[in-house]
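Take a look at the following structure, please.
With one protein chain withheld, the remaining protein chains of the complex are depicted in position.
And now, chain A:
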């Protein structure tokens, strides 16, 4: 009976979490509203409406849902906390590397091989000796790194290559923070980040050393083809991998090509 209660409790928690925006779930379902959360199973839908029904009538249930929401958010914050004691003892490079490895990403020190955690998230601590060796490349694909977490990355002054593919919490605000890496960063990949839009891409012009930029598959960018052209104009010495310029144009004899100019506000 206890196990059944536990199961019910976990189901309620999961259902309430489905009521939270998809981006907080760590999935890359795009920035759609909650209305786009489609529950394929019938009983999930029933569960959601039951919780909603209860929340409309009981303050306790509403407070419970708020609490679960806050717990979810604080979990992400916890993952992005800075490791100050490691920084003080071993220096910023090791602290940054430890941070990335703990999140599930990979790190490459100058002149070394890639260090990756295994499937269970464990990694060897050999790199603790490399206090004076700068970190050259960081692969944070899929990690839950957010605005706060970038503190640890920005200390890596000689970072040349940064991959932030499919990071669910990297948004325009994070991109505006990357300017301290301008003198060293040569390669940046933002492919598949659900929260990055053209407004954040506009502040990449600080990165004057950038040679390779990957902005493909960004669901929040409104006109991918036009954005790619504008980014190429903004960063003339950078190779931009992104959407094909014709993407967004509906070509065909019966259809007119869509106006690629942005929408003009009234």
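As a convention for this text, a contact is a pair of C-beta atoms (placed from the backbone, for glycine too) under 8 Å apart; a residue touches a chain by one contact, two chains touch by 3 or more; residues count from 1.
Quick note on the criterion: contacts and distances are computed from a predicted model.
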Chain excluded from display, named as in UniProt, from "Aldehyde dehydrogenase (NAD(P)(+)) ald5", "Creatine kinase M-type", "Large ribosomal subunit protein mL40" or "FAD-dependent oxidoreductase domain-containing protein 1": "FAD-dependent oxidoreductase domain-containing protein 1"
Residue, one of A:115, A:170 or A:201, that touches the chain absent here: A:201
Hidden partner chain, touching residue among A:87, A:103 or A:223: A:223
Touching residue (missing chain; options A:65, A:79, A:108 or A:166): A:65
Chain A, residues in touch with the chain not shown (by the definition above): 19, 21, 23, 31-35, 52, 55, 62, 65-66, 69, 73, 147, 172-173, 175-177, 179, 198-203, 205-206, 222-223, 226-227, 230-231, 233-234, 261-266
